[in-house]
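With one protein chain withheld, the remaining protein chains of the complex are depicted in position.
What follows is chain A.
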Amino acid sequence: MESESQAAPAGAPESLVREISALWGEYLNGREVGADDDFFELGGNSLIGIKIIDRVSQDYGVALSVRDFYLAQTPLRVAELIEQGRAQP
């Protein structure tokens, strides 16, 4: 797990990064997830990814691209994608 200070995001508020980390944890057997943890090393797969992308769409109103989500691979970078998605009109 990465510390909070290391995880300080360039493009996404820390609170969002924490929310996304927690959201991942929900679908990854409740384990603790850090901002820079790797989705696949945590045991992530496409069936979990489908659920997470659905939740992001419901909770944040942002439709993440499937490719972007799996290539981002960490809660920090996914939070940045959400932030970018929100910024778009």
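Keep this in mind: contacts are C-beta pairs under 8 Å (C-beta built on N, C-alpha and C of every residue); 3 or more make two chains touch, one makes a residue touch a chain; residues count from 1.
The working rule: contacts and distances are computed from a predicted model.
Peer 1: Out of "Putative cytochrome", "Ferrous iron transport protein B", "ABC transporter permease subunit" or "Predicted Zn-dependent peptidase", flag the one the UniProt entry gives for the chain missing from this complex.
Peer 2: When "Putative cytochrome", "Ferrous iron transport protein B", "ABC transporter permease subunit" or "Predicted Zn-dependent peptidase" are compared with UniProt, the left-out chain turns out to be "Putative cytochrome".
Peer 1: Sort through A:Gly11, A:Gly49 or A:Gly85 and give me the one touching the missing partner chain.
Peer 2: The one listed residue touching the chain not shown is A:Gly49.
Peer 1: Touching the hidden chain in the full complex, which residues of chain A are there? Just list them.
Peer 2: Within chain A, the residues touching the omitted chain are 40, 44-50, 66-67, 70-71, 73.
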